[in-house]
Structures are given as structure tokens and as C-alpha cells.
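Note that one protein chain is taken out, while the other chains of the complex remain in position.
Coming up: subunit A.
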Amino acid sequence: MDIDDILADIDGGSGGSLATEDLQALTRAWVNEKGSPEILTYPSELIERVMDRIRKQIETIEMQTGDMDPKMNFRLVILQTELERFKYLIRSFLRVRLAKIDKHALHILTNSEVKARLSASEIQYLTAHQALLHSHYRASFLAQFPPNLQRLDDTAGGISMVEHPDLDQVIFCRVLHDVADPITIEGTDTADVWLKRGDIFVVRWRHVADAVTKGEVELI
């Protein structure tokens, strides 16, 4: 079995139930989020479905715990292991997002296109957290500053105070579907790069960001 077979298995979707597909989608979203310098779109429906399933699984486990049948116990162990793994995936996914939200807070707040990628509760967290930080700085020292120096998003003086994600960060990615348009990478002697299915590239994030959003390329 070589990599093409595995890929065909993954995105063929044949025979896989919705639950299996969701697991793949979640894993992919998680790896993408971990690899990319920018925050990606929040997959609200996917998370919703997975959370529903987790809730059901917890109920099932609670219902069957009293049972002393050894066969049943073995099944429970498997169920619980699966549950723990799902919980880990979601937890890690959310935490990676939160870390990015904290890091690029002002960038996200001022950029409505990026802000739209967050879930409602993430936006809530972001605004509350920023307000909190701001009032903390203000109470600690900023209030005693001259008024023209009190801003936190100053760009004067040659240095911007807003931290932006590094779109030029290098990432590893694998192409899932053939991409119609070639990507051009400035500063190299290769003119156009065609993204063919199964290819693996080391490339700057900015060149494949669109393809990743469309699901044509995944990070590894």
C-alpha cells in the first residue's frame, strides 16, 4: 500500500460513515490549525456534530457502567479510550486557536475578514480579554502617561504595536486534489508550480493559504 492508496482511501469517502468522515475532518482541521501561522475558519457544524456524539457516548458509558459482565467491561474500556481521544482532539484544537487569538489579538480585532473566522464564543473571549488587558495596563501605568502616548495600537515611530501573523512561515503540506491554477513563487527560478494530487511540498504559507481553505491542500 503506497501513499496514493492511502490518499484514495482518505478522500474517496466510499463506505465511510459520517462519523468516520467527521473524525478525519476534525483531525485534518486540527493538524491544519497547528501548522498554519494564521487562524483558520472555525468549523462550527463539524464541532457541533462531534460534541453531540461525545455527549451521547458519555451517556452510553454512564448507562452501562453498573454492568459487571466482563465482555461489557472490555467494550467500555474501548469506548472510553475513544472518548478520551476525541476529547483530546477538540481540547487541543480549541487551545491552539486560543493561543493564536491571544497572540494576534489586535490584528484579529481590527481585521473584519479574519474576525469572521472565529466562533461567537471566541470573539467574546477575545474582546473581553483585550478589554481586561487594556484596563490592567491602564491601571498599572498607562493612565499616568501623556495622552498622546496612551494608545496600544500605535504605528508611529517606525514600529507597529500590532503583532501580525507571519504569512511567510514555511509549512509542510500535501495536495489532496489537483489544483486548477498553478502557484507562482517570487524569487525562485521555477516559474509555475502545479499542485498535483499526492505531491508534498515545503512552501511558504501565503502561497497555499487559499488552497488549504478550500480543502485542496492539507498541512502535515
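Definition applied: a contact is a pair of C-beta atoms (placed from the backbone, for glycine too) under 8 Å apart; a residue touches a chain by one contact, two chains touch by 3 or more; residues count from 1.
Note that contacts and distances are computed from a predicted model.
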What protein name does the UniProt record of the undisplayed chain give, "Rab3 GTPase-activating protein catalytic subunit", "ATP-dependent DNA helicase 2 subunit KU70", "DNA replication complex GINS protein PSF1" or "ubiquitinyl hydrolase 1"?
-> "DNA replication complex GINS protein PSF1"
Among A:Met51, A:Ile200 or A:Ile220, which residue is in contact with the omitted chain in the full complex?
-> A:Met51
In the complete assembly, which of A:Leu94, A:Val162 or A:Val193 touches the absent chain?
-> A:Leu94
Can you work out which residue in A:His129, A:His177 or A:Arg197 touches the chain that's missing from view?
-> A:His129
Missing-chain contacts on subunit A, rising order, are 51, 54-55, 58, 61-62, 65, 77, 80-81, 84-85, 87-88, 90-92, 94-95, 102, 121, 124-125, 128-129, 132-133, 136-137, 139-142, 144-146, 149, 152, 157, 159
